[in-house]
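This report refers to the structure that appears directly beneath it.
With one protein chain held back, the other chains of the complex are shown just where they sit.
Then we have chain A:
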Amino acid sequence: MAARRISSLLSSSATSLGRFSSWGRRIKSFSTAAAAAIGEPIHPSIQIDHTQLLINGQFVDAASGKSFPTVDPRTGDVIARVAEGDLEDVNRAVAAARKAFDEGPWPKMTAYERSRIMLRFADLLEKHTEEVAKLETWDNGKPYEQAAKIEIPMVVRMFRYYAGWADKIHGFTVPADGQHHVQTLHEPYGVCGLIIPWNFPLLLYSWKVGPALACGNTVVLKTAEQTPLSAIYVSKLFHEAGLPPGVLNVVSGFGPTAGAALSSHMDVNKLSFTGSTATGKIVLALAAKSNLKPVTLELGGKSPFIVCKDADVDKAVELAHSALFFNQGQCCCAGSRTLVHESVYDEFVEKAKARALKRVVGDPFKMGIEQGPQIDNEQFKKILKYIRSGIESGATLESGGEQFGSKGYYIQPTVFSNVQDDMLIAKDEIFGPVQSISKFKDLEEVVQRANASSYGLAAGVFTQNIETANTLTRALRVGTVWINCYDIFDAAVPFGGFKMSGQGREKGIYGLSSYLQVKAVVTPLKNPAWL
């Protein structure tokens, strides 16, 4: 039941989004909402209990004694100072994970025992949904309702899903050409280095920690320096649920120091990274130069959202809006190239603009708010730069285009029409609330243009015609095709990129193979009854 709700919430199928848009209608345009909506930031009624590194089951300061500030994106004010992990801390964390793997107990426990601990953790997390959601919103700026009603339930769902996999990891027996008995074992890799981003701190935590632990690995997790808080909190809960020390170690810190140390560590057996394509390339190069640890990458995107001529325009507008603006536009799979058939283009642009103008921006702790601030000053500036570049390159600015309010990192929901493929805003990943609408004439053209990108993470297709849907589904060089829907993130649906959007898949049965080694075992047979 709960699970079903999650997917429909995130899916932004027209029904649930309708709720958001009705809130929107109360406010004629976001710019007038500004002063009223932001005002004094609501104080999240929560204490920050844990800011240290979590190594070998214990909270510890950084070896250097250093700490760094984590800020509230609504104001830029410091929320807390967090222990700043570096090479030495990563070494300690890897040593703890190594010991917990090599000597146990984690991989030597039964799969059933591991799954029970994961289930107990899911229960504990569910009990603490409110605090965790508050922490997530405070540190990240995403709407609290989104964190509390969608994301935390999805994290819980994800751990229950992977708990269920723990005792269902089967190898094969293999038909042999000769008198041999052949079996394959699917074994844990060992110590996994997991590096997660700031846009969905806990969701990405569950996508990586869930399958890694279910498969019997131990983990060193590096969180994003923008959002270190929620991972520490829930990892504490994981230990309360019975996770042995050393199995899950959490190091807060920066990419070039802690992240690089993890990526190039000689005693880490596997890496999984989610973040930008540029950083992903560095992570992979560090793995290549050190010990050739296999790397799973989930990187950037510039996903096409294709609205065909036979689409229901109102639904398409709403879906394209959510595909781009969801989570302040900070989604790797954001539908950031809205390609609209010429026969519905003008109507679409009008309605997309109207919808963006109704988007409710404001303090993410306020009920009914659809959009909070961007994550930090750097992203905020980058997005405004892209908006200027859109204007300068001759795209038509339909709405937005500026900072929202005067404090924190809020940006007006911005819509560009008449976007051409060679404009920067049509090529680069903006990672902000900037919708770029382009016109197309026929299917072949849109396939060619949609695929003319170094990315290949996802695509949206809006059509009522099954032939069009089937043609686009196969032709689009992307890891996920959402047809008449978008951002469906069930635990069982694999997610990952073609081309420079990444390597490997997370979630679902596919997510397991990222955390399992294959070992073939062969013995001779004497007088076998069958072959």
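Definition applied: contacts are C-beta pairs under 8 Å (C-beta built on N, C-alpha and C of every residue); 3 or more make two chains touch, one makes a residue touch a chain; residues count from 1.
To be clear about the criterion, contacts and distances are computed from a predicted model.
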Ask   = According to its UniProt entry, is the unseen chain "aldehyde dehydrogenase (NAD(+))", "Trafficking protein particle complex subunit", "AP complex subunit sigma" or "Exosome complex component rrp41-like"?
value = "aldehyde dehydrogenase (NAD(+))"
Key: From A:H180, A:H239 or A:K382, residue that would touch the chain that is not displayed   = A:H180
Remark   = Considering the complete complex, of A:T277, A:T338, A:Q379 or A:S399, the missing chain is touched by A:T277
Touching residues (missing chain, whole complex) on chain A = 3-4, 6-8, 11, 13, 157, 172, 174-180, 182, 184-185, 187, 269, 277, 280-282, 284-285, 287-289, 291-292, 294, 297, 299, 454, 469, 473-474, 477-485, 488, 490-496, 498-500, 502-505, 508-510, 513, 517-524, 526, 531
